[in-house]
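Omission of a single protein chain aside, the complex is shown with its protein chains in their original locations.
Labels A, B and C are assigned to the chains in the order they are written; within every chain, residues are numbered from 1.
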Amino acid sequence: MDTFPELLLAGYRNFMNGRYADARERYRVLAEQGQTPHTLLIACCDSRAAPELIFDCGPGELFVVRNVANMVPPFEPDSQYHATSAAVEYAVQVLKISNIVVMGHGRCGGIKAALDPDMEPLSPGDFIGRWMQLLKPAAEQIQNNDLMTQGERQTALERVSIRNSITNLMSFPFVKTLHEEGELNVHGAWFDISSGELWIMNEAGDFIRPDL
Amino acid sequence: MDTFPELLLAGYRNFMNGRYADARERYRVLAEQGQTPHTLLIACCDSRAAPELIFDCGPGELFVVRNVANMVPPFEPDSQYHATSAAVEYAVQVLKISNIVVMGHGRCGGIKAALDPDMEPLSPGDFIGRWMQLLKPAAEQIQNNDLMTQGERQTALERVSIRNSITNLMSFPFVKTLHEEGELNVHGAWFDISSGELWIMNEAGDFIRPDL
Amino acid sequence: MDTFPELLLAGYRNFMNGRYADARERYRVLAEQGQTPHTLLIACCDSRAAPELIFDCGPGELFVVRNVANMVPPFEPDSQYHATSAAVEYAVQVLKISNIVVMGHGRCGGIKAALDPDMEPLSPGDFIGRWMQLLKPAAEQIQNNDLMTQGERQTALERVSIRNSITNLMSFPFVKTLHEEGELNVHGAWFDISSGELWIMNEAGDFIRPDL
Partner (left out) sequence: MDTFPELLLAGYRNFMNGRYADARERYRVLAEQGQTPHTLLIACCDSRAAPELIFDCGPGELFVVRNVANMVPPFEPDSQYHATSAAVEYAVQVLKISNIVVMGHGRCGGIKAALDPDMEPLSPGDFIGRWMQLLKPAAEQIQNNDLMTQGERQTALERVSIRNSITNLMSFPFVKTLHEEGELNVHGAWFDISSGELWIMNEAGDFIRPDL
């Protein structure tokens, strides 16, 4: 096997001497009693958009799914395996999560790829190409909007995608039912990776900066 | 829309006043120049196993995929969308990542579900049931071992699964090629969520505690 | 006769000048009044797993049986001589011991031999081969688990064997009766000869590290 990255081992040492040392008892209790996170957070893999950092969360708080462009596919109860759907099902049905947040971010590489009509498959499997098909109709429509700058189209699709994922979430019967009963809240958020600003989605679907 | 969780807004305020304030310039540069994370980290959604905390990583370091039981499916270049495969493809082909770490952890709910022969579908879609099919043959073999305790079987399958995911990673031609050329290193790790101990996979596939 | 090993004589001199000198009175009283050890400790012959060192015990504390792989055979009241059974009988019936500890350890050569299907007899008598038959069914089941590494199978069988020996202990009527009456406690332990860690068996049969 290859030598484990020294950078990660150094970070792990800091963790053990710092955060873990300060929260030793909490880690033990969480291990013994099980996790009861308050939020299912669907975020992007992007190294600049880590939920635990942005929301200053410690162990036990967030159940986190991360995929390219933080997308939730539509409800498809077929025989395939569906990573994101499985995570949503587990969070809602087993962990009884009461909040779901879909968090997108600026300069998302996946969104950028979806907006690029000439993008070549990254490998013969064309996995990103097929994954971003979840957003294709919306991407095409946005890309055709030649009055907007590329940057504006990028931000527009990032936000359209969040609303799209929330719609898909609501297509899961167990999400819909619990939401209607007031047991489960669903939220959208968009993180500006440059300024650090957090924009929250309101009832109309608009993203606004909250009073802090 | 429902009111955004106050807990998350409070954490976000801490972030802005603390970490973000300390690294303002870094966030800006990363936004302008793009991310160049050194590691693709495939971890579990579990709220007790967050990579950025365990490895004390800041923005720009880790490209993170999180799904239930930190699994990498086998290479399947079909017409389906594959969240984890897409993320791996993006990390390797676009971001030119040089390290992949598959990190499992103790008391994994997904692994526990895989070992439960009588588990009912969590919803009519049975998403967790189908997702954990990725591990079914192994789970059955481990579960049949009646000499081991349930705890021992749990740990055994957590580690078998990591080795399994690494094998699946190597079934991606672009991963295999780059690995053979020495351009890409692949690692396994297992995090004890109670003691905070990190176990690293060695050449034999055994998990041992590194000298720190 | 061959010359007594100088190494042992040197060690004996240290003993007389050190430990014995410090505990002279204790040795005398123990000789005159008889031994009243608190624990029967069944350990392996392995030079790295000596109970008096691991538990920092002085004279009079531990009644120690040591055989290859620290095994207790099942209760067999036949006409054969049974070394381990005789020691258990003496400890319980004469010395009225109130604790029995079966202590296994990592990297046990006997366990390794049991897991080796192709191992040749070490001598025409094949004594190790026959002794390890005590564990054969379990060893075969564990060895067939090809998903686990050889290291994982080794540790698994070491612990299965401890549980097995405790079950065999309970098959001795006088042990069973005294245990049921609360007069005799039985424990399992596993010593990591590399890290020095001691793992204690809990009610479920799992080995965990105690709070120290």
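Keep in mind that, in the parts below, contacts are C-beta pairs under 8 Å (C-beta built on N, C-alpha and C of every residue); 3 or more make two chains touch, one makes a residue touch a chain.
Owing to the predicted nature of the structure, the values given are computational and were not obtained by experimental measurement.
Remark: the absent chain touches shown chains C in the intact complex.
The chain not displayed touches subunit C at residues 1-5, 7-9, 11-16, 18-20, 24, 27-28, 30-32, 34-35, 37-39, 45-48, 50, 52-68, 73, 75-77, 79-91, 93-94, 99, 101, 106-107, 109-110, 122-128, 130-134, 172-174, 185-189, 193-196, 198, 200-203, 210, 212.
By definition in this document, only the chains that are shown with their structure count from here on.
Chain centres here are Cα means. That of subunit A falls 53 Å from that of subunit C. Subunit B and subunit C, compared by their mean Cα positions, are separated by 40 Å.
Mean C-alpha position of subunit A lies 15 Å from that of subunit B. Contact with two or more other chains is made by residues 195 of subunit B.
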